[in-house]
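Sharing a structure here in structure tokens format.
Here is chain A:
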Amino acid sequence: MIELSASFMVVAYIMVVGITIGAIAALLQKDLLRAAFISGAESIALAFLFQALLAPDLGLTQAIVGTVLLPGIIIVGIFKTRRTEEE
Partner candidate 1 sequence: MVSVDSLYDKIKRWTVEFVGGRGYSNQMTGYMTGELQTAVFTLILASLFRIFSIPLAIVLLIAVVAAILYFAPMIVHIERESSNDLNRVLFWVVIYFAIIIAVTLWGR
Partner candidate 2 sequence: MIEVTIQLLSFFAAAALVIIGITGMLFLDNLIKKIIAFILLSDGVNLMLVAVGYVEGGIVSILLPGMSPSEFASKAILVFPVGIVLTNIVISVSTTAVLVALVIMLYRRYGTLKSSKVLKEERR
Partner candidate 3 sequence: MIESISNLWSIPLLVMIPIFATIIVNLLFNRNKAIKYISLISALSLVVITLLSPYGFQWFTGQPALNPNTLTFTFDASIPAWRMALEFYFGPLQQALIFVMALILVLVIGIATNGLTKNQGPYIGMIFLLFASAAIIVMVNDLYHLWIGVEIGSLVVAGVVAASGEGISQKAALKYTFFSALSGAGLAIALALILGLTGYSNISDAIRYIQTTNLNGMSSILYVAFGFFTLSWIYAGGLVPIHPLKSEVYGAAFPHGTAMLQTQSKLMLVAIGLVMLRLFGSLPFAREVMLSISVLTMMLGVVMALLQTDLRWILAYLIVSHSGLVTVGISLGTYDALVGGLFQAVNDVLYMSVLLLGCEAVYYLGNGTSTKTAAGIAKKAPWLALAVVLGTFAASGIPPFNGFQSEIILIQSALKVGLPEVAVVILILSVTTFIALFRAIYSIFLRPADTTHLVVSGLIPSEAQEVGKETPIPRGLYLSLAILVVITLILGVYPDLVIRFLTPVAQAVSIPWYP
């Protein structure tokens, strides 16, 4: 059981801000590969929030799927098409 101490809440704030900034940053990249990696990093923060919301199984699943599988699929797509966004 996780005790919700003050420092824990500080980390939670950082994670929420990180999710938001990561989401926006992923969509603003010109380099699609970098966008895929940033969306993977965003889902680590998401996995932390799942953990904090008392769903550790989801945290584990999200950490694996969101950082490896989904960016992997997108990276495959990028390598089969093109890496940068065209003007």
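One rule holds for everything that comes next: a contact is a pair of C-beta atoms (placed from the backbone, for glycine too) under 8 Å apart; a residue touches a chain by one contact, two chains touch by 3 or more; residues count from 1.
On how the list was made: all candidates are chains of the complex that A comes from, given by their letters.
None of the values given here were measured: they were computed from a predicted structure.
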item: Touching partner of chain A in this complex, picked from 1, 2 or 3; value: 2
item: Residue numbers on chain A that touch candidate 2, as the complex places them; value: 1, 4, 9, 12-13, 15-16, 19-20, 23-24, 26-27, 32, 35-36, 39, 42-43, 46, 49-50, 52-58, 61-62, 65-66, 69-70, 73-74, 76-78, 80-82, 85-86
